[in-house]
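Encoded as structure tokens, the structure appears first; notes follow it.
For this depiction, one protein chain was excluded, whereas all remaining protein chains were kept in their positions.
Coming up: subunit A.
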Amino acid sequence: MDIVFKGEHLLPGQLGQFFIVLAFGAALFSLICYYFSAQEDVAKSDNSWLRLGRIGYWLNTVAILGMGVCLFYILYHNYFEYHYAWSYTSRELPVYYIVSGFWNGQEGGFLLWYFWTAVLGNILIWKAKSWESPVMVTMALTQVVLGTMVLGLQIGSAHIGSSPFLLLRNAMEAPIFKNPNYLDFIKDGKGMNPSLQNYWMIIHPPTLFLGLASLVVPFAYATAGLWKRRYKEWVAPAIPYALFGCMILGTGVIMGAFWAYESLNFGGFWAWDPVENASIFPWLVLVAAVHVLIVFKNTGHSYFTATLLTLLSFVLVWYSSFLSRSGILGESSVHAFTDIGLFWQLVIGIIVFLAITIYLLISRWKELPITKKDEDTYSREFWMFVGAVFLGLSCLQLILVTSVPVWNAMFGTKLAPPTDPVKQYNIIQASFAVVIALLSGFTQFLKYKQTDIRRFFITTLVYLVFAALITALVVYATGVYKLNFVFNLVMLCAIYSVVANGKVLADAIKGKFKLAGSAVGHIGFGLLLVGALISAGTKRVISENLTGEQYSAEFAKDENPKENILLYKNEPIKMGEYMVTFRSDTIEGAQHLFNIDYQRIQNGKVTEGFTLRPNVIQAQGGMSSSPDTKHYLFHDMYTHITMTNVITTEPQGEEASHGEEGDDKKYDAPVTHEIAVGDTMTYRDGIIILKGLNKNAKLQNIPLTDKDIAVGAQLEVISHGKTYQSEPVYMIKGRSVFDFGKKVEDAGLKLRFTKIIPGKTLADGKVEITVYQQPESKKKFIVMKAIEFPYINFLWAGTIIMVIGFFMSILRRNKELKPEPVKVAAQPRVKVQKKK
């Protein structure tokens, strides 16, 4: 029996699903047409296959846009009958996060990739000229493979792809979905994970996916070149696209690093988490590929390496999405996705593109234009080639270690990742960085083909000495010299790269400006290494804590100094050269902000004061803490709440129901003081002074007659430099005695005026004040961690400079492309046929 469900909005989903199928069909159609178009003899063709291929691709693009509109419509209108909307958004989520909810799930990620490949394909249709047909075959193939990922077809028990338009009631089995009115019970979606509610979530994923998607273009050119036997020609038009891929993917990855740094959730800007590693495999290989592509273009050497690396970089894009999306990293990564049933489809994705690579390289092996002559030892091409190989090796090491779970799955072994992977990666990758940075420096003094050896050695040496002097200064000033020797070597080589390329840049500005791109890029890379090294190597926990109960001597010995400190509200604590005080907490929207005062004290004087406001977000049943940072030019100081009793995740109903009796339980046993006006009482956190007695105390809602007496005790509480006023009241009404206690919440006190001990006059007499103070554990507190990251700005500046360098190189390489006359396009093919 079919249930008719009420209140569902099925149209956008059905439309979206239609677009998914349309996009897939159109991509397949385009693939077939372009394939036949590429096989035709251009001279005789009427271009009908080409035109059909274009139509197919355009249709695919339109359908992808349609999907995006449908999905956004669903998210924007909070249609929680859709699993995707329910899983990643909620009603109170602001619009900009709803936009980013679009790519919160895996399906959305695929949509982004799908979309960017469509955009790039259209650019190629417009620009690729004679390359269009063979290049677009690969583009259309990519669209077909990506299309299957979001298809959401159910065939028996197996399903192909996972559609973002899946209905909630189809996604889950639950009795509630037997109810036609089930939507009345689903008031809100699960909302976005609090740690993703960050502006980087809006910009980082689209950039990263554009980067990953753009790697298909050099791959498409390389396959087209091999397939159509236009071995040498494909390189020049592929270089600008490869540079574009390096630039965008690099930017995307660094944005992720910046996000991680800012939110501190993953322990700094780079934690060598498997997912982070996976994102730079393709980048490292592509950067290597760009270098050898340029070598080949200038000298004709390194053809095989250039082609292989270009092809591999896109295969690695698939491998890295397999790692992060298949759930295989489950036990070793913090931010990998869980499998949504795409495991084998992702494997097929890798196999398809790997098979193309292997087939083309083997079948064309004998025809490849590989030079028989060796490069000259003192030539730029030789050392660029060596550098590219080392980039590849560094990537190999990352792949081998990151893929430990994959080896386990493949060979049935039970290896665990290294216990201290960060150290492991740091040392090994630093060794590669030494070689790569050194090469990126001295290779600048070499020329293509042949170099004047004597001059080369002199310049290299001069700059090396110069770099060594700067390094000595930097290393000493920042404390890097205390680290492992390898890191000092990296520092030397990175600085050497900066000064050597600085010279090239200076020359370029004087004359050969086209060389500036690479110099700027290398300077950026050098600075990036310098910043990463100092920042990660000399970061320092300021919130050192030597206190704490000694649960076991062994534990204390091992772990001191510990890194979290406890701050009670309004009780200042000395932390390094700062005096810190937890002042207050406020709630702004979903954020719970904590105001923490910092005062830097030098020689007994307050030299600087500021307030940091770290916050905690509660959502999806968990808490997520984000730090606040004081930025200085040369270092950043972080403050991060690791624990607090201000927010509880447990329901709060309990406390309220206890009433007066229960209320006293929240305090330590009361202490009574008999004091006269002007006297002082002490308590654990300060003093209380009885300023005077107010004989005309008034109480709300209690009318007093002449016979009644109500006296207020004017008390002043001084605690940790703060003063509070309080006036508990003692009252005799009729024959009964009452007292009305007052609470001083901020000081954790409850004060009662419990007795009047008459003297000769009222003023002369004494009074009894009962003091209740909260036990330490009931007072509001936070546990926080403060960390100082020095010189991080070098890292960010280096990145920006490197991206600028890539951009300048794109402009240059683009300019070098000679416009392709339409007629000439047919010529290479004629040559190929002669060869046959």
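Definition applied: contacts are C-beta pairs under 8 Å (C-beta built on N, C-alpha and C of every residue); 3 or more make two chains touch, one makes a residue touch a chain; residues count from 1.
Going forward, contacts and distances are computed from a predicted model.
Novice: Choose one: "N-methylhydantoinase A", "Cytochrome c maturation protein CcmE", "Ferredoxin oxidoreductase" or "Anti-sigma factor". The correct choice is the protein name in UniProt for the chain not shown.
Specialist: The UniProt record for the chain left out of view names it "Cytochrome c maturation protein CcmE".
Novice: Among A:Ile32, A:Val401 or A:Ala797, single out the residue that touches the unshown chain.
Specialist: A:Val401
Novice: Which is it among A:His77, A:Lys232 or A:Lys423 that touches the chain not included here?
Specialist: A:Lys423
Novice: Looking beyond the chains shown, say which of A:Gly7, A:Gly330 or A:Pro758 touches the absent one.
Specialist: A:Gly330
Novice: So which of A:Lys297, A:Arg364 or A:Lys562 would be touching the chain we can't see?
Specialist: The missing chain is touched by A:Lys562.
Novice: At which residues does subunit A meet the chain that is not included here?
Specialist: Against the left-out chain, subunit A lists 172, 190, 267, 330-331, 333-334, 336, 338, 374-375, 377, 382, 385-386, 389, 393, 396-397, 400-401, 404, 414-420, 422-424, 426, 428, 483-484, 487, 536-541, 545, 547-549, 551-552, 554-555, 558-559, 562-566, 620-624, 642-643, 645, 776-777, 781, 783, 787.
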